[in-house]
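Apart from one protein chain that is not included, each protein chain of the complex appears where it belongs.
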Amino acid sequence: MRLTVYLSGEIHTDWRDQVIAACADLNVDFTAPVTDHAASDDCGVAILGAEENKFWHDHKGAKLNAIRTRKAIEEADVVVVRFGEKYRQWNAAFDAGYAAALGKALIILQQPEHDHALKEVDAAALAVTRDPVQVAQILRYVIDGSLPG
Amino acid sequence: MRLTVYLSGEIHTDWRDQVIAACADLNVDFTAPVTDHAASDDCGVAILGAEENKFWHDHKGAKLNAIRTRKAIEEADVVVVRFGEKYRQWNAAFDAGYAAALGKALIILQQPEHDHALKEVDAAALAVTRDPVQVAQILRYVIDGSLPG
Amino acid sequence: MRLTVYLSGEIHTDWRDQVIAACADLNVDFTAPVTDHAASDDCGVAILGAEENKFWHDHKGAKLNAIRTRKAIEEADVVVVRFGEKYRQWNAAFDAGYAAALGKALIILQQPEHDHALKEVDAAALAVTRDPVQVAQILRYVIDGSLPG
Amino acid sequence: MRLTVYLSGEIHTDWRDQVIAACADLNVDFTAPVTDHAASDDCGVAILGAEENKFWHDHKGAKLNAIRTRKAIEEADVVVVRFGEKYRQWNAAFDAGYAAALGKALIILQQPEHDHALKEVDAAALAVTRDPVQVAQILRYVIDGSLPG
Amino acid sequence: MRLTVYLSGEIHTDWRDQVIAACADLNVDFTAPVTDHAASDDCGVAILGAEENKFWHDHKGAKLNAIRTRKAIEEADVVVVRFGEKYRQWNAAFDAGYAAALGKALIILQQPEHDHALKEVDAAALAVTRDPVQVAQILRYVIDGSLPG
Amino acid sequence: MRLTVYLSGEIHTDWRDQVIAACADLNVDFTAPVTDHAASDDCGVAILGAEENKFWHDHKGAKLNAIRTRKAIEEADVVVVRFGEKYRQWNAAFDAGYAAALGKALIILQQPEHDHALKEVDAAALAVTRDPVQVAQILRYVIDGSLPG
Amino acid sequence: MRLTVYLSGEIHTDWRDQVIAACADLNVDFTAPVTDHAASDDCGVAILGAEENKFWHDHKGAKLNAIRTRKAIEEADVVVVRFGEKYRQWNAAFDAGYAAALGKALIILQQPEHDHALKEVDAAALAVTRDPVQVAQILRYVIDGSLPG
Partner (left out) sequence: MRLTVYLSGEIHTDWRDQVIAACADLNVDFTAPVTDHAASDDCGVAILGAEENKFWHDHKGAKLNAIRTRKAIEEADVVVVRFGEKYRQWNAAFDAGYAAALGKALIILQQPEHDHALKEVDAAALAVTRDPVQVAQILRYVIDGSLPG
C-alpha cells in the first residue's frame, strides 16, 4: 500500500521534517503547502503586481496558494492538520473542513489544552495525535500493520 | 428565487437575529447550529451517558452537533460564516472549509483586523462583509436584484 | 429543521414504534424496510413466480426489497441501525456500510455485549445508543436543540 | 487488463493466501486489512495511549483500521468479502455495504448454510462463490477470458 | 413512501396504461417519453426547420426527445424498460444502460424468448417481469409491503 | 412534467419576456440573472463599499452575481443561452460551458451569422434555435408532447 | 495525449483488429469485452456451477462479464460501440447508454440502414462512423491533430 499524505497547518516548527524522517523507509508521498512564510504571503503581488489595498494584496496571494493546497488535499489519502501554539490558524481548520467534506482520512496533531476548542474538528478525524511520532506510527501501521515497540 | 442560508460561527452576539430580521420579507429559509452554548457542549453526555474523560465528553457532543450542522451545510445555497472577537473559532473555519469543498456560495462576516489571518478563508468566499446589514443586503440582491438606498 | 430518518435492522421487537411514538410531535419523516418477515422473504416468488432453488427464491426477494431500502437510505438524513439479540443481522451491517459510504449520519442502537464485534460499525457512526429513548432524544436535539430533563 | 482486488472479511483461515497463490501469474494487485488480530484490536491504544473504557479502546483502533480499509475499498476494482464459520463478522457485511454503495464489483465467498442470512448481501454481488478457487477463476476470466479446464 | 417511476421502451401497446391503472391508488408519479410516434420522430424539424438529410432530421428530433427522457430518468426512483415484440428497440436498451449507470432501480418487462438476448440488461436489473401486472405488484409491494392474493 | 429553465445571456432585448409569455400556460419555473445592467455592474460596491481600482469594483460585483447564477444553473433542468447582436458576451459562453459540464440540457438561441464562432458551444447543446418562439415550442413539446401548428 | 478506448459491441467480425492495427503507432490502450462467444455465454456456470434454469445460467454469466465491461467503460476516455448486421445487440445499446450517463466520449460504428433505429444512440455520440478506418482516423486526430490524406 502506498499513501499520499498532505501535511497541513503550522509552518513555524519542524514537525513536517520529523514526520517525513520517521517515514523515510515507507511508501509515502508527502505534500505540503509552501512553508516559506514571506513567499506565501507575498506571492500574489510578486507575480501579478502590487496592490495598494492590503486586502487585495492578501487575496491575490491566498488564491495562488489555493492552487497548490486544493490539488494537494484532493490527491491525498490522508490529511494531517497540525495546530500549533501560536496564531489563530484558521487556514488549518479550513483545510480540515475541506478535507472532511471530501471524505479524506483526517489526522489532527494538537496539544491537550486545545481539545475543547477543537472538538468539532477532532470529531471529524480518524485520529487525534499529540506529537509527530504518533503521526508517523499511524502511517506505518496503515501501510504495513506494524506497531511501535 | 428561494434561498436556504446556513448561519455558522459566533454564538455570543445577536448577529443571526439581525440578519433574519432584515430578511423578514424575503424568501429565505435560515438554518443554524444549536446556539445554546451549554446544550451544545453537553448534549452528548446528557443523552448518551457521562464520560470520565473530558475528551470523550466533548467528542460525543461534537458528533451529535455534526448531525445537524452537516445536514444544514449540505442543504444550504449560501453559507454565512461569522468570525467574532473572541475565542479561537476553529469550528467556524472548519465549516467554511467544509462548505467550500462542497461548492457552496460562501459569505464571510468579520472585522478588518482579522483580514490577514482569514485570507485563505476569504479567498474561497464570494463576499467578505463587515456587519449583518451587508449580509442581508446581499441576500436581498441575490433574490430580487434590489440594491440598498 | 425537518429530518428524514431510516430505521434499519431488527424487525422482531417494537423498537421502531417506540422511536416513532417518542417523536410524534417532531418534524420527522420515518422510513423503514418491509417489516413483515414472511412477506419480506417471499415477495420475489409471490410476484415473479416460484423457484425450485432456494438460493434464487431468496435472490428474487432480496432484490425487490433492495428497491425500497436503497431509495430509503439514499433519501435519509439519518440512518438508525438496530442490532438485536438474535440472528446474524448481516443485512443491518450491510445497510450501515451502505449508509456510511454515502456520508449519511449514522446512529447505531445495540447492547454493550456487542461493542467489540461492532467496533468498525460504531467507528463510522455519529452516535452509539442503548435504547430507543436515546435515539428519539438525539433526533429531538438535532431538530430543536432541547435536551432531556 | 489489470485489477485491484480488496480481500475483506475472515482473518482466521488462509483463504487470502489461496486466492493470491492461484493468481500469481495474473495482473492483480491485492490489498487487505491488517490480518494480525491482536495488532488490529490494539493499534489505537498502542499508538495513541491507553483508555480505561474498553469502548474507546476499541474505537481508537477501529478508526485507525478505517484509514486502511476505506482507502483499499475506494481504490479497488473488485471487493471480495469472505464470511467464515465463526464470529458475527459484522465488519465484513459493513465492508460489503460500503463497497456496494460505491458501485464496486462485489464477490461474496461463503458456505450454503449462510445463503438465507446473506441474501441481501448476495443480491448486491456479481458473484457468490463457495471456495477461493472460484474467486481466482473469476479474476482470471475477467482479466484474460480463459475458463477452467 | 412515494415513488417516481419512468416507463421506458415500447410505445405501440397499452402497457403503460395498464401499469398506471393498476397503481391508481398508490403514491406513484409516472413519467414517460413522448409516445406519439410521429411527433417523436418529427419534433426536431417541426420546431427547428426542415433538413434535407434524413440523418440530421432524425438527429434534431432525437436531441429534443433527450431533454425529456434524461430529465425523467435522472429524477426517477425506478426505471421500467419494456422490450416489445417488434423493432430493434435500441433506445430501450440505451435507456436501461443509462439508468443502470446512474444507479437507478431497474425493472425489465419482456417475454422469455428474449431472455438470452437481454441477459446483460437483465443482469443489471432488480426484477425481470413478464407482464404489466407484475410491474404494478412490485410497485405496490415497494410502497406498502402488501403482496398479491 | 415540470421544468425549471434558466434564461442566460443577453439582457438588452425582451427575449426572456417573449419566452415566458409563450409558456404562460405551462408548468415551467423560469429563473434568470439580474437583468438591470447598472445594478448588476455596481452591486458589489453598492453593498460592500467602493473600490478605487475598477478591476476590484467589477470583481466584487461579479462574485455577488455568481451567487445567483450558479444556484440557478445548478437547479435548472434546461439552460437557455441567448447570444445577441452586440457585446462580446463572454459571460453567456461561460454559463454555457458551466451548464454543459454539469450535464444540463442546453438550448442555444443565436443568429446564423454566429454559427461558425459558436460551433463548439452549439456542439454541446441539444438544440440551436433562432428566435424565442422556437425556445417556447421546445419547452412545450418537452412537457406535453404537443407540436406547433 | 494518451487514450484509453473501449471497443464495445459486435463480436463476429474483425472490426476490433482493424481499429487496433490502424492505431499501432499511437498512444492508445484498447480494452474490450471477452469476445469468445462460447466462453462469454457459459462463464458463469463453468466457474460457479451448473443451473437447471437457462435464465439463471445466463444470469450468472452476464454478471461475471459485467465485472469486466463496467471496469473497462469506467476507465475509458472513449467508448466505441459497433452495431453489426445481425442479432439484436441490446448489450451494445446498453453499453452506449451506460457510457453516455458517465459522460464518456461516445463513437458509434454502424451502417446507414440502422440510422433511424439508432437515432437516440447517435444523438448521444460525438461521432457516427461507417467503418473501422474512420474510427482509427478519429483517434489519430484526437491524439496528434493529423488528418487523413
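Letters A, B, C, D, E, F and G mark the chains in the order given here, with residues in each chain numbered from 1 onward.
By our rule, a contact is a pair of C-beta atoms (placed from the backbone, for glycine too) under 8 Å apart; a residue touches a chain by one contact, two chains touch by 3 or more.
A quick note: this is a predicted structure, and the numbers were derived from the prediction, not measured.
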{"item": "Of G:L7, G:C23, G:A93 or G:V128, the one touching the omitted chain in the full complex", "value": "G:V128"}
{"item": "Where the unshown chain meets chain F, residue by residue", "value": "54-55, 58-59, 61-63, 65-66, 69, 83, 87-102, 112, 114-124, 128"}
{"item": "Hidden partner interface residues of chain G, rising order", "value": "1, 3, 77-78, 105, 126-130, 134, 137-138, 141-142, 145-149"}
{"item": "On chain A, residues whose C-beta touches the chain left out of the figure", "value": "31, 34-36, 39-40, 42-43, 46-49, 60, 63-64, 66-68, 70-72"}
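We take it that only the chains that are shown with their structure count from here on.
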{"item": "Centre-to-centre distance between chain D and chain B (centres being mean Cα positions), rounded to whole Å", "value": "40"}
{"item": "Chain E-chain G separation of Cα centroids, rounded to whole Å", "value": "23"}
{"item": "In chain G, residues with contacts to at least two other chains", "value": "63, 66"}
